[in-house]
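A single protein chain has been omitted; all remaining protein chains appear in their positions.
Each chain carries a letter (A, B and C) given by its place in the written order, and its residues are counted from 1.
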Amino acid sequence: MKLSNENIIEMYTKMIRIRKFENRAMNLFAEGQIGGFVHLYIGEEAVATGVCSSLRPDDYITSTHRGHGHIIAKGGDLKYMMAELFGKETGYCKGKGGSMHIADATKGILGANGIVGAGHNIACGAGLAFQYKGTDQVCACFFGDASTNQSTFHEGLNLASTWKLPVVFVCENNGYGISVSQARHQNITDISQRAVAYNIPGITVDGNDVFAVYEAVNEAVARARKGQGPTLIECKTYRWRGHFEGDPTVYRPVEELEQWKKKDPIPRVEKYILENNVMTQAELDQLNTDIDVLVEEAVDFALDSKMPDVASAVEDVYTDIVEEGRTR
Amino acid sequence: MKLSNENIIEMYTKMIRIRKFENRAMNLFAEGQIGGFVHLYIGEEAVATGVCSSLRPDDYITSTHRGHGHIIAKGGDLKYMMAELFGKETGYCKGKGGSMHIADATKGILGANGIVGAGHNIACGAGLAFQYKGTDQVCACFFGDASTNQSTFHEGLNLASTWKLPVVFVCENNGYGISVSQARHQNITDISQRAVAYNIPGITVDGNDVFAVYEAVNEAVARARKGQGPTLIECKTYRWRGHFEGDPTVYRPVEELEQWKKKDPIPRVEKYILENNVMTQAELDQLNTDIDVLVEEAVDFALDSKMPDVASAVEDVYTDIVEEGRTR
Amino acid sequence: MRELTYGQGIKEGMRIKMLENPDVCIFGEDVGLFGGCFGVTAGLFEEFGEKRVRDTPISEGAIIGAAVGSAAVGLRPIPELMFVDFATVGMDQLVNQAAKMRYMFGGKLNLPMVVRLPSGGGVAAAAQHSQSLEAWFTHVPGLKVVYPSNAQDAIGLMLTAIDDDNPVIYLENKTLYAMPGEVEDEVKPIPFGKANIKKEGSDVTIISYGKQVYDALKAAELLAKDGIDAEVIDLRSLYPLDKEAIVESVKKTHKVVLVSEEAKRGAYTGDVAAMIAEECFYECDAPIKRVGALNCPIPFSSVLESYVLPSAEDVVQAVKSLF
Partner (left out) sequence: MRELTYGQGIKEGMRIKMLENPDVCIFGEDVGLFGGCFGVTAGLFEEFGEKRVRDTPISEGAIIGAAVGSAAVGLRPIPELMFVDFATVGMDQLVNQAAKMRYMFGGKLNLPMVVRLPSGGGVAAAAQHSQSLEAWFTHVPGLKVVYPSNAQDAIGLMLTAIDDDNPVIYLENKTLYAMPGEVEDEVKPIPFGKANIKKEGSDVTIISYGKQVYDALKAAELLAKDGIDAEVIDLRSLYPLDKEAIVESVKKTHKVVLVSEEAKRGAYTGDVAAMIAEECFYECDAPIKRVGALNCPIPFSSVLESYVLPSAEDVVQAVKSLF
């Protein structure tokens, strides 16, 4: 598969955006500036990037509790994301959602989701609407290895397969569901094997190789657009941080992390870029600096923004009814 | 696999018990003597029989909305079953359960169940208890083809496979979930294929051949007793009646039923019995008459029994608390 | 005027909107050729085709989830679960997704979907096919909940529900499906949050909805013989609730009895009673009575079931206890 330089640069840009955004969020959490549950995507950047680079702006995604990477890759604005992590009124959700619920329907992002496995069926619904309306849009559905034991995985894949829905199921197999390793939460090694149960294509790719992900997803997207139904793509990867910030990761050996760090998806792309003269080192450096700036701007935006007015707490439950607030 | 004559006679007896009980229930429903939802097992007798004949009295089963056959095959008493269909106080459930909730824990019957797919996880629980206590009991879990799209199918098979639980999953593939044919509710032909998703043995057998079912289940039970985990066995069969009594079955061609009637599991066993001199024709006839009598006794028992006292309605919710009744 | 059954009314509401708007569609278990377990969608498959009236696998989570996803990107789905009891299987999709997505996303998404849920006992269907779960749904911010009691309201509430941009729980009582009722030739949408005074009265207010409206009316008749003039309110919409109608009535009668067929403990009627006890306590001059099903699962045997479910006689007794 031949990739254009623009493509490659776009992917690289997404990856470092994610990495830098997440590193910053990590520090902000450590400093106590942001709270709640924060699940970082560091180490897994190639998956979201490879997937979303295969999608058009009018395609959709469903995301997970570990959603920052997906959202950035699909075009989410760092400013509104960061403001949301701070719970500010300028955040994507006006401070109502936080890290686990960032969404941007205008960009086709049907939301991060705090319920493990909730996206499978929602993605089917989006796919159903595209099929129904006769558009050739698709919906990519992100989920983790451990979520493939959730009820919804099965319901969703069965529905999509039976109805030939334009959905691409993307499993981010990072080897763990919180503390439980894959071997302890299921009796299979390759999750792509589960495709057999629905008679759909299933494939396992190196989730730290953005080009491999891109290629696999491209094919799946093409199938979906042609009305040939869903595909299950398993991307093997690893999360560098604990499950959430604050997790001491007692359940996994340090060496395992070290091994995976050697497979860091970002230097792999940098190497390719330099070796193939996609960019010069200077250009690469400049791009990195630009994104550092972007991230800092996002933090500044968030810091400068106001906390939401408490009266807004009861708004947005319904399109029409506004619930009563406190009388105090 | 060599079967003893006793074995064969036992199986044949179970099958005609089921057939005759169900035919009687069918008539009673048509006459308006029993009400509610009644899902008959006619045509599928070989499955329950083959499965339960592989089990010991101290093994367990979970059943479904179409439970009469399973319960009879596991040793349920026709009198208490029939009384329950009539809603009498002598019924298995004192009239509280009806057809869809007949249970007999003393015989290892964890209940028919009105919720499609509810048994999968409950069977895992029973299997967990056996494993925990170090007994070599097993639990067989019955369910229909359409239930294999339910969330619980996936959760249950994954759990059983991951924990190597002594459970035998028995799919009764009768080709339909109410009006929806298998081809319209899932994109696979052999449900045993779904075993791949859990890395457990999966096998498809002729569900109208009681010996084939028996053999497959025997092997699965042996594996389970040895701690080798669960098996998925798909038995292809057909229900002769509508989904429930009253269903006009507009959704399936009459010829389909006619074809399947030719594969009636009962004459197949009769033929074997006579050809192999397991019983004489006269003995066969006598057995049939005996069971006709048994069924009539069950009906008489039910008819002679009293309706439950209304005060009992609020009992049995808890082991200790009795809820308030009506004051009127 | 014409006569339609309750079930036909539900169908007519859906059909009108399906003719009007190609984005309105139905899916659920056996809703197609089979016409639904209670025949409510019968004929719609033939009229609108498989695309718009679609059978699903038995996956309640997928049914609700597909409604959420398709509503989020532009359809107006009407998912049906065969019995409200099966909502338990898709509860996350209903409560954590459908009800909360708009709010969690800062109000930036609409989810126009109407979830049809056949409810209630009375057909010897036993504990897992006879529940009334309105108390759960009305407790969930983000859902609207309606419960028609007759064909005309079934149509009017359905029209409003389909046009609503929020998830609407549309409860149906299965014993009413075959009940005929007078229906205007052209039924207008019935706004949510407007109760219907079925009978005016001055001595006591009987508040109910769904099937119990008939128990209430019958009780009112019986009470009239004893000189008690009861006002009967059919809430129709459980959330939003027509507080005004309730308060007005209580101001007039000063006595209230609430009736539903839910297990009484934790029932929706408790919430309405609590509202009255909080917001118009001084208007009440007697205990706020509630009539419900007994606090046990619904039993199979009809003698037991009819004992467990509330009746007009129970309503009469409750009212009389206040005089």
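The criterion applied here is as follows: a contact is a pair of C-beta atoms (placed from the backbone, for glycine too) under 8 Å apart; a residue touches a chain by one contact, two chains touch by 3 or more.
Everything numeric in this text was worked out from a predicted model, so none of it was measured.
Residue in contact with the omitted chain (choice from B:Tyr12, B:Phe29, B:Phe86 or B:Phe130): B:Phe130. Looking at B:Glu6, B:Glu255, B:Glu275 or B:Asp320, the residue that reaches the missing chain in the full complex is B:Asp320.
One of C:Ile10, C:Cys284 or C:Ala312 touches the chain omitted from the figure, and that residue is C:Cys284.
The residue touching the chain not shown here, chosen from A:Gly114, A:Gly127 or A:Pro265, is A:Gly114.
Within the complete assembly, residues 60, 62, 91-97, 101, 103-105, 110-111, 113-115, 118, 120-130, 132-133, 139, 151-152, 154-156, 158-159, 162, 315-321, 323 of chain B touch the chain that is not shown. Considering the complete assembly, chain C touches the hidden chain via residues 85-86, 88-89, 91-92, 94-96, 99-100, 103-104, 126-128, 135-136, 138-142, 239, 262-263, 265-271, 273-279, 281-282, 284, 286-290, 295-297, 299. Of the residues in chain A, those that touch the hidden partner chain are 35-37, 84, 87-88, 93, 95-101, 113-117, 146-147, 149-151, 177-180, 184-186, 250-251, 307-308, 310, 312-314, 317, 323-328.
Rule of thumb we're sticking to: only the chains that are shown with their structure count from here on.
In terms of Cα centroid distance from the overall Cα mean, chain C ranks first.
Distance from chain C peaks, on a Cα-centroid basis, for A. With touch defined as above, residues shared between interfaces to two or more other chains in chain A number as follows: 151-152, 154-155, 158, 162. Residues of chain C in contact with two or more other chains: 56-57, 59, 61.
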